[in-house]
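Starting off with a structure, shown below.
One chain of protein is taken out of this complex; the other chains stay put.
Chain lettering (A and B) follows the sequence in which the chains are written, and residue indices restart at 1 in each chain.
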Amino acid sequence: MEKLKSLVESVLFVSGDPVEISRLAKITETSEAEIENVLMALSAEYAAAKRGFFIVHKENEAQMASAPENGIVVEKLLKSELRESLSNVSLETLSIIAYRGPITRPEIDSIRGVNSSFTLRALLMRGLVERVDNPRDSRGYLYKISFDFLKKLGLDRVEKLPDYEELRGDERINSIIQHKEETI
Amino acid sequence: MEKLKSLVESVLFVSGDPVEISRLAKITETSEAEIENVLMALSAEYAAAKRGFFIVHKENEAQMASAPENGIVVEKLLKSELRESLSNVSLETLSIIAYRGPITRPEIDSIRGVNSSFTLRALLMRGLVERVDNPRDSRGYLYKISFDFLKKLGLDRVEKLPDYEELRGDERINSIIQHKEETI
Partner (left out) sequence: MAYRIKLEQFEGPLDLLLALINERKMDVARVSLAAVADQYLEYVKKQENISLENLAHFLSVASRLILIKSRALLPLLEFSQEEEKEIKDLEWQLREFKRFKEVSRRIGNLFDSPRKIFSREGFWGMDGFFYPPENINVFDLKKTFLKIINEIPEVEKLEEEMVREIVTLEEKIDHLREALKGRMESSFSEIVSSANDKIEIIVSFLAMLELIKQRIIHVEQKESFKDIKLTMKNYPNPQNF
């Protein structure tokens, strides 16, 4: 039971989305009844020990969330993340998306030479960029400047950015994007 | 302390990403020292009770994650694709950065005896290494390992690397680097 509790905690923690009880049972190799017991036990523990976690158990799904009584602090976290002034790294990523969007994350990475996951997420949360499904890759996304941000910049179309055509078509950028990633 | 533990748990849970200790202190309205205590207490609790949570701590940031012993099961949930391993060259470069970081590229080169630009670029794009501006050289960077690197290794702190103390320090490192700088 203790081992199973630990496993369920880990899985729900990482998932984010609600997970079906049947799926939990399958990957932890146990019965659904056993999973139900574990979920109840965890819920009770979190409440009794006033932990920061909370289990939302709805029909045949379970999801981990933060404890409702900590809502105000969570709100503060969100605000403090979003109100940060834009770092150089964010500005770089934003300018790449502005001039080269819609663009994939691997392409942004190869232009900057570093991994952009964190930066992209922050820009998304702040509503400065938006992502759309990539028609050429069902698992990937394309990133582009958000309409709100464009408006804020005083533009109605991204093409009105200064020297848009020229900078967008720059050969150096093209060459680095086409450059095959080195195997390491 | 119990209330603060709960708050920190919630904040780390919601953020998902690494959170600066200073930010945690600010939004929970306490001191950084107190946050460090809470993080230590939580880590100890999770380990003692074999919980599914795990706190990764690097420099001035902490991130909540799943317990390493549950790795196989969580992997089933994520259905993560083929497990990528690293070449010897990448592993050597990573090791040097892990034990001696933050470190400049010339310093890495001097230990390896060859140029590391390409390996570094690939490691940066994979998010295993991160770079920050070098306060002592405006055109250069300092390289250090990332949270993702520690997570892939299943370690909560860089100090848990094998033979960390032994490999971390070498008084001669400074002399050879100085020597290199003089001759270049």
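Convention: a residue touches a chain if its C-beta (ideal position, glycine included) is under 8 Å from a C-beta of that chain, and two chains touch if they have at least 3 such contacts.
Bear in mind the structure is a predicted one, so any value in this text is a computation, not a measurement.
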Chain not shown: contacting residue from B:68, B:106 or B:140: B:68
For subunit A, which residues reach the chain that was dropped from this view? 10, 13-17, 78, 81-83, 85-86, 91-92, 94-96, 98-99, 111-113, 118, 121, 124-128, 146, 148-149, 152-155, 161-163, 167, 170, 172-173, 175-176
If you put the missing chain back, which residues of subunit B would it touch? 13-17, 54, 56, 63-69, 71-72, 74-75, 78, 83, 85-86, 88-89, 91-92, 94-96, 98-99, 110-115, 117, 121, 147, 150-156, 161-163, 167, 170, 172-173, 176, 179
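Definition applied: only the chains that are shown with their structure count from here on.
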So how far apart, in whole Å, are subunit A and subunit B when each is placed at the average of its C-alpha atoms? 20
Within their complex, subunit B touches subunit A through residues 2-3, 5-17, 19, 23, 26-28, 50-53, 64, 66-67, 69-70, 73-74, 76-78, 86-87, 89-90, 118-119, 121-127, 130-131
